[in-house]
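Data first, discussion second: the structure below is written as structure tokens.
As you look at this complex, bear in mind that one protein chain is not there, while each of the others sits in place.
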């Protein structure tokens, strides 16, 4: 039989194909990040740090910031940043995922930064962006970690006369943040404030995380003094932009996690012998790894498309569609790849001293952060006119 | 590592375990049906008949009726039947599935008979049951083939003064039926009528079926004279009983289809050589067949439970729950097993002259008949208190 | 995508035939396509003089888009899938000058329809086990054997043929690749009816068919390598819909959108999973195209056909479930012999049945997963039990 290509409907050409291969500058960035992480973020050190009181690798974060400009990448040059775009940031995110590096990248360099860039002309935002760009400080977005992009935003935090009261939990990278960007309800309209942790009024408590490599925390505000960044619709728009940017970067991270799981499992299957053969010569296992590889390839294409949409697309609904596709597909691929890794490593992958569980925990937590796959698909259904009923 | 059994909650013992192995009488019945079908329903003859004007094997149907009493099995002894129960009937249904036998079993011996048994004290029902028991006539239930058990019943057929008008389509085994039991709306209340096909007033038209081995038809009624069987709630209850009985028998049939697909594929994998080996020695294929086998085992247990519930359970909600489980699981298993059969036969399974497609068509059509798997699960969710939202 | 020079050539050609003018009589497609070939606008990545301009392979998409925009007649691809997708690139790569000069143009114009004679009843996934014999006799080869799964055999003038010319060497090395005249004495074509009811394929019997040595493609004994090139071209041709919601998934999504009364909430997430995977597949296809364009072809293409088959099968299966009662009805079981491939034209049950072949034809998904595991991931081959059997040793 002959495989016959489908008849394509050439009457609906795409306006502009997305840029889906990384360029030479991005390739160089990728190599630099990878080299730095190889030198300074071995999984053994990540595991050793996980249960300590210092779950973040601050010196690694400083290197990423100072040597590679990671913290300022998304920040316009006028604020001292590199003026890069989401495609550049995704290159870094993927590598940080591949090393499950314990740095506050998602909270600070993605979520808080994207929110502030969206309202960069506001004085408080400008000031924070300058300090973030230089790596002088670290921030996070004070919003529940599982908020779904594109949904109706809500907050239980009230601000009265610049004093904030309420609870936000769980928040990613809270413990590392000197500034927390909080969405509040302020005399009848939404507003974005910056607050600083404080033992009396803005209490940060650690939450034991499923993902040992990405700390989360709870924030309890009791008349905490905040600095107003912006109020009204721009506040909501800034948070919405941060969420969609975060989901796209998370997708890239998940590709990194999945690729690591694939590479590590393939290597193990070549090495481990049972019944006088490398177990990677057993066809059932080969087919399963081929399926993981196939899905990682699709996930990578989707994550690149999402980053490209953020970088260059002008229609916000189209950005939301492409990001939802990536978030859904990359989440499931990353969980699938790490679960296959655990299974095909047999007993050794079940032990604490093997890194597999760090990646499993990351993959499963990432699946929930910024919306589970089904939630992205539910949102997508609205955006493509395929309602559930 | 050690596999540790789950702690079971012994505070909630089952009141009475279902009877899940067939007894000696049923074993003998099974053998008799199987022998008869082996002699008279080869797939080659089924395939040859499929495109002819005589899609039913009437002589086979008469043998099943006269030699084995299949048509009277479910009918009480007082009407000349065998007074058997759903467990006995399921034994036959499974074997008819294994041979994709082209006989009006589902329409006549299951759906119409179960509806009539439910109102057996009504004169028209009694009379029809006596004739069905003796194999003198054949009937079907004039209701859309994809009606889901347990849902709200509706009909577009109106009866005015005993004359029925409306359309019912698609109806299983319509072409073979001398009597059609039709649910109507009769002066403000539901009523069950028996009608006979008639070229002027009760027109039966054939519909080209996906399943070549189970003809379906459309029924167009234009003031067709009907005989009233019963009216009011008993009419609805009779149809409901027929549907749930039909779904349970269909589950048993699907087990037969799935088992045939499994056996046939295993045999092919042992026989077919490529790369100097029987392809059944390739581990990826072995694991896939083992998964089919595992699921067929679960499906058989579920189908036996459904038949047992119909035969002996007094709580109609519990019957509905167990039948929904079987209908959902056996449907999916049968489609899965036949799709794996097609794939693992390679090109040969794609040809018209190989029987695989007869089973694929049966499995996919059965999946839709009397409710698709998701519809059974939606109904089940109501019955076990797990609403969708 | 293409420069002004190429756009100019296209415009002149369309003007010459007044092809875009609806007030004029319809253009003769064969003549127009012949002129396209002569102008280097057939396959623009082919060399000048052979239908091309030596442009990058990826320029073809823009060229077709431009012709379509100007209202020119479509190519003959749908009638001549094997000719376009398999024969032409293989002839270009392995053919003699004379073969290239004479055979390529009538492929493009659709004058010569081609078919492919590779698979045999005993040589499916294990293609190197082909048993059809070609015995040298003077300047000819005498070919005898049975081929199967041959699309277009009933309309074809020519075939690409894989036959065994030496049974005494390891089985991969005894094969030679030929161009066979389907109208020659001794060629018999029988329709092979498939599970949809129609006969898209054929069985082809060769009985002492004489094939001149000048119709050999590549060296004697080098047939395996030539065939691998052909199959690579075939698998690459599975491009995936270039547009969102194309193909089988498009049918499903359209049904869901247009028929609200059929929607069931319990099926919605499956629909959306397919939608998402189809979109990821579309991005992946575009990424492969860009990698090729950038001169850095990636290995992702090996998985594309597996994904394509899964998506098609998943979409059509769900379509029947959504249709419910309507899904019980098949449009037509009659034995037809289609001469063009358009799987979207039929009904939902036809799509469901036909796409079952997508994971079998052109290399089963199982073989492709093996290829990925071994060639891309470098996992060890399974221990071979057939060693390097000669053609004689292959079990039939």
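What to note about this one:
Order as written gives the chain letters A, B and C; numbering starts at 1 within each chain.
Note that in this section a residue touches a chain if its C-beta (ideal position, glycine included) is under 8 Å from a C-beta of that chain, and two chains touch if they have at least 3 such contacts.
As the structure is a computational prediction, the values presented were derived from the model and not from experiment.
One chain is not depicted; across the entire complex it touches A, B, C. Among the residues A:223, A:284 or A:383, only A:284 touches the chain that is left out of the figure. Remark: the residues of chain B touching the chain excluded from display are 1-14, 17-21, 266, 269-270, 277-278, 280-283, 285-287, 289-291, 293-294, 297-302, 304-305, 322, 324-326, 328-329, 374, 377-378, 380-381, 384-389. Within chain C, the residues in touch with the undisplayed chain are 265-270, 272, 382-383, 385. For chain A, the list of residues touching the undisplayed chain reads 50-51, 144-146, 169-170, 207-212, 216, 273-277, 279, 282, 284-285, 335, 339, 342-343, 346-347, 349-353, 356-357, 360-361, 364-365, 367-369, 372, 374-375, 377-378, 388.
Please note the rule applied: only the chains that are shown with their structure count from here on.
Across the structure, the highest number of inter-chain C-beta contacts is found for A-C.
A separation of 41 Å divides the Cα centre of chain A from that of chain C. With each centre defined as the average position of its C-alpha atoms, the distance from chain A to chain B rounds to 51 Å.
Of all residues in chain A, those that touch two or more other chains are 1, 282-283, 285-287. For chain C, residues that reach two or more other chains under the stated contact definition are 119, 149, 264-265, 357, 360-361, 366, 369, 382.
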